[in-house]
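Just one protein chain is left out here, and the rest sit where they should.
Presenting subunit A:
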């Protein structure tokens, strides 16, 4: 015959466990989405209306004025009222109900744009919402070319973009791209339709460099490279648009270049700092890129004249008290006027003559 004492102990232990579980069991967690401005009523699970309950939001007690019996009433909710709401029974604080309230808005019509910066490989579409919804959204995109549905592969980064490989080139059939955005409070969509050529827009040229040209005070040499995203510049050459202006003026000069990736500006204002930018476009189709990063350059200028010889002569003449004024020796000794090896001898001779005259009249 079994010993009754251990069985009784087991039964008591089981009862204790059950009671403990009942007191501390977590209710199912809920999430509810509500529109900004809505009135929200939360029931405390299966509790009766007249049960004594306490509601908290994010751990903080909610004033009884918001209660109607055991129901929590939130009027005209706003974004700040998002949070975790919990309902406890009576003074024992048994958690009876819990929900996460997320206040947000249904989506407005999304903004969608498609562009080919790597023609003829394919194109990408990117999108965003004009205003945030504050709750999670799901985006679905469909691309149709004629009767064919094409797959738009989502990019890992950024998340609001996908890309499509061209299956056909030179088609007159338009592409139709529809983006649908859905959240718990509603959905919206937008559609764009375009033909293959219209969305071709290269990235700006890269590595733009502008340098002065030695001994040319009005020239600047500008060079750049094709955007690295453009896959085949040999078969799909780009043309370029260069704009430049001195910093002190607002008006740009423009030059369109049908080939090559360099240009010499020949009408720069001497000594003025310039700002220069370049844009690119497929030779035949599409639109101009954005402007490249701006570069600055100043045309070559002649170095200032060396003043040592002139200063020394001036010191020598001013040491005397005579009223004789030494003739200027600048022109004779001017570097610009120097021609041939005899010019140095002339300078020294002039200096000696002046010194001699000065000594006579001391």
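Heads up, the rule we're going with is that a contact is a pair of C-beta atoms (placed from the backbone, for glycine too) under 8 Å apart; a residue touches a chain by one contact, two chains touch by 3 or more; residues count from 1.
By our rule, contacts and distances are computed from a predicted model.
When the unshown chain is looked up in UniProt, the name that turns up among "Ciliary neurotrophic factor", "BOS complex subunit TMEM147", "Acyl carrier protein" or "Guanine nucleotide-binding protein subunit beta-5" is "Ciliary neurotrophic factor".
Among A:40, A:77, A:95 or A:285, only A:285 touches the chain left out of the display. Residue A:174 is the one among A:66, A:174, A:218 or A:243 that touches the chain missing from this view.
Of the listed positions A:120, A:186, A:212 or A:246, the one in contact with the omitted chain in the full complex is A:120. The hidden chain makes contact, of the residues A:71, A:236, A:269 or A:288, with A:236.
For subunit A, the list of residues touching the undisplayed chain reads 120, 167-174, 197, 234-237, 283-285.
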